[in-house]
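Below you'll find the structure I mean.
Of the protein chains in this complex, all but one are displayed in their positions.
Which chain is which? They are A, B and C, in the order written, and residues in each are numbered from 1.
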Amino acid sequence: MIVETDVLVRFAETDQMGIVHHATYLLYFEVGRVAFSKAVNASYNELEQAGFSLAVVEAKVRFAAPARFDQKLAIRTWIRKASSRAVTFAYEIVDGMTTQRVVTGHTRHICVDREGKVRRIPGKWYQAIKDNEYGE
Amino acid sequence: MIVETDVLVRFAETDQMGIVHHATYLLYFEVGRVAFSKAVNASYNELEQAGFSLAVVEAKVRFAAPARFDQKLAIRTWIRKASSRAVTFAYEIVDGMTTQRVVTGHTRHICVDREGKVRRIPGKWYQAIKDNEYGE
Amino acid sequence: MIVETDVLVRFAETDQMGIVHHATYLLYFEVGRVAFSKAVNASYNELEQAGFSLAVVEAKVRFAAPARFDQKLAIRTWIRKASSRAVTFAYEIVDGMTTQRVVTGHTRHICVDREGKVRRIPGKWYQAIKDNEYGE
Partner (left out) sequence: MIVETDVLVRFAETDQMGIVHHATYLLYFEVGRVAFSKAVNASYNELEQAGFSLAVVEAKVRFAAPARFDQKLAIRTWIRKASSRAVTFAYEIVDGMTTQRVVTGHTRHICVDREGKVRRIPGKWYQAIKDNEYGE
């Protein structure tokens, strides 16, 4: 399962180099995760409301080509690896028209409760994540 | 009482026009409010920890001159008007060296609790705010 | 002419009050302007590429209700007033489902070239703006 969702680059996301500032891609990855969670019927918003979060413990981004204001980008999100308490999402962002690669990356998360204590990923979400493990 | 605090423009705060993106100034105003609250011994962080927030109900910014990457800016913050449940902060941001005006503005706030209900500003903070009302 | 476009609140746009941080709405207004410019066939991206910008000289936001993570918002954008060198956009952001009002506001802009000098809004864009002046 790879879930694809679009974003349109905002003006505020550019910097004085005339390209999308590199930190923005972590926000796009997050948009990808949220779209993924809905596509597998395990909404991240509901997980938050249930008192859990997938805290980021590692993030990596490789930049292949710059993106620019008003460019349509496609964010592809999948699950590289899942366990009872942790999940690694992987991403590829490409130009929405040419499919030229813009960035790739991954984020690793652990499930925590509102006190920040590590917890098992609750059943419904764990099942959705495990069923949709994709690999590299 | 006017409290002055400095910021150094970050690269990420610029946009492709080569200047500080206009939304950034609301973040600088917030930096100014936090500095003000400490200067009058009524820390905004402690107000938050006590379960209250000063929710923004109105914000206005007038842009006089652009600011650029790595420019040192001085944020001047004061209280225009205070009442038992509301407070209006005013701001002037100037170049840290030439004192040339960059932006001016204000934000109006009401005190709310964690459920978002309007509440009186707790005593310590109200006193600090009222004692330091400055006017236009 | 009122142009409506949607955004889905991103997780990163929330703050520790659990609501959308107030500065985010200036970014949403910008998304609204860009959508407006396309709807009237006078793309803001092309204006930038032609060497002009609509620099913000004033921004005002009134906050009516908080918005939350993953909420779908509709941004309504129109032109309040246009002249040869300046334009004022007005905005109303509402919940995408209930149409409950979230924020209203306006931004005033002047046309500048790459050196920051005030210039007439180039013909094609001026025509599109003037033809679609809407008023309050």
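Here is the rule we go by: contacts are C-beta pairs under 8 Å (C-beta built on N, C-alpha and C of every residue); 3 or more make two chains touch, one makes a residue touch a chain.
Since we're looking at a predicted model, the values are computed, not measured.
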May I ask which residue of A:Met1, A:Ala55 or A:Met97 touches the chain that does not appear here?
A:Ala55
Contact footprint on chain B, counting only the chain that is left out:
8, 10-12, 27, 30-31, 34, 43-45, 48, 69-70
Across the whole complex, the chain not displayed is touched by chain A residues 16-17, 22-24, 26-27, 30, 48, 53, 55-63, 66, 116
Those residues of chain C that touch the unshown chain are 11-12, 14-19, 21, 23, 69
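The rule we apply is simple: only the chains that are shown with their structure count from here on.
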Report the most central chain, judged by the distance from each chain's C-alpha mean to the global C-alpha mean.
C
Just give me the whole-number Å value for how far the CA centre of chain A lies from that of chain C.
27
Going through chain C residue by residue, note those that touch at least 2 other chains and give them in order.
26-27, 30, 48
